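All protein chains but one are shown at their positions in the complex.
Presenting chain A:
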Amino acid sequence: MDILSILVESVRSALGPIAAIYALAAIGLNLHFGYTGLLNFGQVGFMLVGAYGVGISVSVFGLPLFVGFGVGLLCALVLALLLGIPTLRLRADYLSITTIAAAEVLRLVYRAGFAEPLTGGVYGLQNLAGDFRALNPFDPGGRYGIGDLTYTGAHLWTMVVTWSLVLLMVGLTWLLIHSPWGRVIKGIREDEDAVRSLGKNVFAYKMQILVLGGLIGALAGCMMAVHQASIQPDQFKPQVTFFLWAILLLGGAGRVFGPVIGAMTFWFLMNFTDGLLKYLGRDLGLMPFLDGPDYGALQLAFAGLLLVLLIVFRPQGLIGDRKEMLINVK
């Protein structure tokens, strides 16, 4: 390993399927928080129901993949309604408490022993991507790319589909936000009582956006199931939600391309810090006090530090508007 190959590896991951999946889920979160001000700390819960919608349909019932996507999205719709009906009339913090708890409860239920016939319990579900791989126009074993920056055909296919979905959702966000509907949504973010006093049904708007952002999160979950061809419940720990928040704030909340830029930068940083630490420690022997497992922990702390620095010096995110940010300081 040298610095150049660390850089290439980081770029590879910034453009790779995982970054695309996180970008997709963060777009949902951007609709929730960036535009409407809804504090959703359980976006991973939507990803989970999406992923298991595919998993259970395909692996347990042997249904076609597109049915699995449908089931996943339907589950997200139900989840959003269940979360929203009791909490969206209340103050903003109630939604955040409910979502973070609900996402974790979902993970525990899906991994529980009694759910094993459906969810596979802690072992999860396998062989989910048959239909998806059958559509792959690339050679799954071949490598595609420029120079050292290459992907397998299988990954390239996931990337093409997921990044296309990302672009589609970016376009959807743009259209929605630049409409009178989007104006109401942004008004709710600023002050929902003011919007209510002008005759808008704030609850209905918040419900619509909770459902929409949740569906996009579930779509990210579906793509995760397809990309990995298998899912385990413990992939859906709360830290996924926090990564998504980091991505959103990094890129710029309330910006159409914020989640995309954020996801790319985030995964670049994650891999770059990891590569750099290992390079300094293992290859150059500069950190003799570290054991193998310490690198992972230190890398997370290091990535966290970079995020803190970014938020201190660029609180509006990479593509945010500093003027707007300052206005919001009340």
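Everything that follows uses one rule, which is that contacts are C-beta pairs under 8 Å (C-beta built on N, C-alpha and C of every residue); 3 or more make two chains touch, one makes a residue touch a chain; residues count from 1.
Methods note: contacts and distances are computed from a predicted model.
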Protein name (UniProt record) of the chain left out of view, among "Carbon-monoxide dehydrogenase small subunit", "phosphoenolpyruvate--glycerone phosphotransferase", "Chemotaxis protein CheA" or "Branched-chain amino acid transport system ATP-binding protein": "Branched-chain amino acid transport system ATP-binding protein"
Residue touching the undisplayed chain, where the options are A:3, A:194 or A:309: A:194
Per the touch definition above, residue among A:138, A:181 or A:242 touching the missing chain: A:181
Contact footprint on chain A, counting only the chain that is left out: 175-176, 179-184, 186-187, 189-191, 193-202, 208, 212, 323-324, 327-328, 330
